[in-house]
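What follows is one structure encoded as structure tokens, with my remarks underneath.
The complex appears here without one of its protein chains, the remainder shown in place.
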Amino acid sequence: MKKIILSALMAAGLAPAAFAAAPEDSKIFTPFFDMTLSEAAFLPSEGNIFSGGNINTQVGLLSKITQADHLFALYNFSYAGQGFAPQDSKQFTDRSMSHGFNLEYRRFLTDRFRVRPGVAFNTGYSRTGANEAWKNGLYNMNSAGAQLAADYTFDEEKNGYVTAQYLFRSIEFPNYTDLLAEFQSAGSQGNIDGGLNDQVMGQFSLRPNWNKFFGGVTYTVQNYRNQKVVENTGVYGDTKQRDTDTMLDFGFHHSLWIFEMYPMVSYTMHTSNQNFMKYKFLGDTAPEFAADYYNFKEMNLSVPVDLNITSKWAIGGAFNIQRRAYDKRMARNEDNDFTTSKQVNTMTTLTGSIRKRINEVAMVRLFGSFIVASSNTKFERYMPYNYTGNSFGIAYSLSY
Amino acid sequence: MRNHILAFIIFIALPAGVFAGEAKILSLSGAVEVRPTREGQWTSASKDMEIAEGGGVRTGADGGVVVQLPNKTKVWLKESTALEIEQRQTLASRLALVFGRIKVRVPHLMRKEKFEVRTPAAICAVRGTEFTMGTTEDGKMDLKVLFGEVKFKFNVPPAKGKAEFSIPQGQGLETREDGKPAAPALLTAKAEREAMENWNPGLKPDERQKGLIQKENDRAQIKDYAKTTASAENAVKNFLNVVKESDLEAGRTLKDVHGNTVRVDQRMMRPAADEIQFFNLVKRPSYANYTASSDGFAYNGGAVANRLDYMQMTMNFNQDLPQRIEEWPSFFNGNSVNADWASFVLANRTKADEIFFIAQGYEYDAARDELVNNTNVVNYGTLVDRNVIITGVLKDEAGVSAITGLGRITSLDIQDAGTLDGQLKYGDGTNVNGGSSDVIWAVMTNDAVGYSRPTDRPDNAPLAQYQADMYDIGAQGTGFLWFAKENYVIGNGGQIRTAGDFTNSSSDPFSLLKDNALETVMSVKKSVGNNSALITTSDLAKADIDTEDMFSYNGGAAGVGTNIDIVFIPDLMVAAVQRMLPAISNLSE
Partner (left out) sequence: MKRIILILLALFLVKSPVFAAIDWESKGMQIAGEIMANPAGFFYDFQQDLEATTPLPPGKRFGIQTSLFPTTIPMTYTNVSLKARLHGEGRIAPGVPQLDLVGGYWDMLAAKMATKDSETVDSAKFGGYYVGGILSASVSPRVRTFWGYKRSVLKAKLDFKAGEEPEFLGTTVSSFDTGFKDDFFIAGIETPKGVNKLWSIQLNYGLRTQTFSSKVSWYGKYFELGLNIFPEGVLVFHPVWNFHLNF
């Protein structure tokens, strides 16, 4: 895997050589480089200050083989460090790093209709602290897949087009097993080589776009290869786990004098046939069974606003609210017992930032944000649910 | 004549096609005039017309022309521009810009080749460069370097400032009228754009930037593509559900010292608000029968499939701990917290209804302000202040399953049964040994010498250790057992490490931790002689350790028991120590 990464990086590295040192500015190749790096300090209401950063490097190349055939290649390195995250997603200290390769071929079949088949490879590492090795992370992931998309332009003046896409990914977690489930009910998973969460993901989406309005509906199906559904006896039966997810989103981009707004709203419905057996500790002989533990409905609203004061300076602000309501999962109280009300998580973020353009390609941004997370689950030993936090950080970005 | 011979030789010496004779007009538009030779007349220019050395070309108010020199240099002339080709030898070329604006693109030159452009005020030497230059007849000039480097020299050194500059790409130089010295300055975006646009003659103003705009559109497209790809990948990641039910988790698959494939999972959990539980689970799809080394201890359990072992450490505090582990450092700092009790349980849990285990408990001794392992753990009447172990085989009894029983023993919910033979009762009074189980407690003897091999270790000996201690069942002095341990430091492939692997590896200690593990094989053996006073040397101790196990397991005959074989990986310890260092250091104070 590393060799592939290395040779791909070298190839990407030599790509600019193919056309650069400009004397003839190449008509065939267009490069793209984007490096964004940000580092912030986080102060939660409970717990000590910690710092986390994000690095995102993208290197891409567009080759115009003919006027109607374009080939896109993209390499993406992204690192997400510690930070505040919505409830039920990750702990503060979780970090992850991923390498991605994407290749897409675009062909204009007619003036208005375009097809885009593509392939994608991604390998991701994750770990919960700086003292674990990336190699052994339990949630390390490899994925390979392909997609086919088609765009149809129905209104050229107002940039109106609709995109239909089908995406397919085969995802593997080579290190992940769950021996705890094995110990709680012997013979259940029988799998020690990893790969308990291996799955195949298929996603279909339809996204129209018109005059700076955009929206879409996305339907995703995840079929797990090894993970089975747990029954109320604690034994993992024969049915394999299957998740589906439907998402609707809508947004627009609006400029009014020096203000620019990009509000967006999305609504997600997630269902899974997996249940959950709650063991409070190893050796718990009275576990509690929760059926349909992972079904939820989530709503997400974000309104970023930018104020372009001068061509160099801009002030921005954003308001973001995310609310997830579980269909059947009950909230837990402090003693890790289920209560009788369904779990609802809410997270609100208020961000302010100042952005300065260093030149046309580079910019620096100072940002601060205030987060309020609340939930009716009070069992917070392993994952944070209720807290408020502040974060302050700086971000550099260079994009050509 | 000489020129001809020279040209001929050069023509042969160089790859064909490089030299095509004289400067040539590639394309033109509007009013363009050419003087083909030094002494010639100005005539109207036409495509492919050649200009010899000494010739010149000039454009009128609306003209534009592109000239290509034999060394592949391209010169674009804008309107109202006059250019002279002063010198055009193989290794030296010089152009003179009389007035107007030109753009020059010089490709890589041969090693000793020189290329210069002269204006009334200065002279520029270039190699592998693209730049634009404008000048007026009285010497006011404006140079913009796009790629490469231009060595600029004033013809007449100015009154103020430097006379020579080396101007790299992205910078330009403008001579100033206000008497301030000229110095290179960074090109503005607008200036760069104007220099980069298409200077080909005959294009309308809005067509000149078409190439640049097309490039920008392409860049915007690929930027969009990058954005949508990134969001698609993020969406994929967001779907991967994580339900965290523990504080810390780690796991690894490796081979143990006997060659079996092992999967190790470690977790840290909190069963109650005042309790921490750390456990190390080990699973082997197959456990092969093996013959122990002469220094080790016999294994009687035979080959087993789906073998499960675990080690669990539980610690209970006198106060509820804060829910979130991030708050622990300040909590331990601020309060007088101490542990109430702790227990270590190692068990072979291949069968859920028949568990072979060895447990050690620690209780808080207020007088000594520390956790102590002695007979107080089993609430024995007479205090014997030495290590106590509780061991045996737990089976399902009426009303108390083996797992429940082990859970009670883990919480130290036990006491001596008072039968003077090391038997135990649960906290609620029921006997642990209800009829099928065989569990006893024993205290370490104070007179028998323990067994330990190897006695001295030369440098680079394998890191393996064998040891056994004699324990007195029930503190009666009549029955004894041996608690035997084999400890190995192994690598991921099951090989036993040496100290040299750690101290002389020249790779960082952190990587070393990833590749190593600790394996310990424990068993409880009978004593041959049952007399602790006779064991005075390590060799006598080894002779007294029976090959038969104290407890039989899985329907075996008396003496056919099993062992507990734990592989312990350091992955989690590092993370746990780092997270809880403030707490741990406070506890030890």
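When the chains are written out, they are named A and B in that same order, and each has its own residue count from 1.
What we mean here is this: a contact is a pair of C-beta atoms (placed from the backbone, for glycine too) under 8 Å apart; a residue touches a chain by one contact, two chains touch by 3 or more.
The shown structure was predicted, so the numbers you read here are calculated from the model rather than taken from an experiment.
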| item | value |
| --- | --- |
| Residue among A:223, A:244, A:351 or A:376 that touches the chain left out of view | A:351 |
| Selected from B:155, B:238, B:333 or B:476 as touching the chain missing from the view | B:333 |
| Option touching the unshown chain, where B:419, B:460 or B:537 are the choices | B:460 |
| Contacting the left-out chain in the complete assembly, out of A:49, A:65, A:109 or A:206 | A:49 |
| Residues in chain B touching the chain absent from view | 107-108, 127-128, 145-149, 166, 168-171, 183-187, 192, 195-196, 329-330, 333, 457-461, 463, 465, 489, 498-499, 502-511, 574-575, 577-579, 581-582, 585 |
| Touching residues on chain A - with respect to the absent chain | 2, 5-6, 9, 13-14, 16-24, 31, 33, 35, 37, 39, 43-49, 51-55, 57, 59, 77, 79, 81, 95, 97, 125, 130-131, 134-135, 307, 309, 315, 317, 350-352, 354, 358-359, 361-362, 368, 370, 388-390, 396, 398, 400 |
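Keep this in mind: only the chains that are shown with their structure count from here on.
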| item | value |
| --- | --- |
| Cα-centroid distance, chain A relative to chain B, in whole angstrom | 21 |
| Residue ranges of chain A touching chain B (in the complex, touch as defined) | 21-23, 25, 27, 30, 32, 34, 44, 46-48, 56, 58, 60-62, 64, 72, 74, 76, 78, 88-92, 96, 98, 100, 102, 104, 120, 122, 124, 128-133, 135-136, 138-139, 141, 143, 147, 167, 169, 171, 175-180, 182-183, 186-187, 190, 192-194, 197, 201, 203, 218, 220, 222, 243, 245, 272, 276, 278-285, 294, 334-335, 359-360, 379-384, 399-400 |
| Residue ranges of chain B touching chain A (in the complex, touch as defined) | 105, 107, 128, 130, 146-147, 189, 196, 211, 215, 218-219, 221-223, 225-226, 229-230, 232-233, 235-253, 261, 263, 265, 267, 269-273, 277, 279, 281, 283, 285, 306, 308, 310, 312, 322-327, 329-330, 349, 352, 401, 403-404, 406-407, 410, 510-511, 513-514, 571, 574-575, 578-579 |
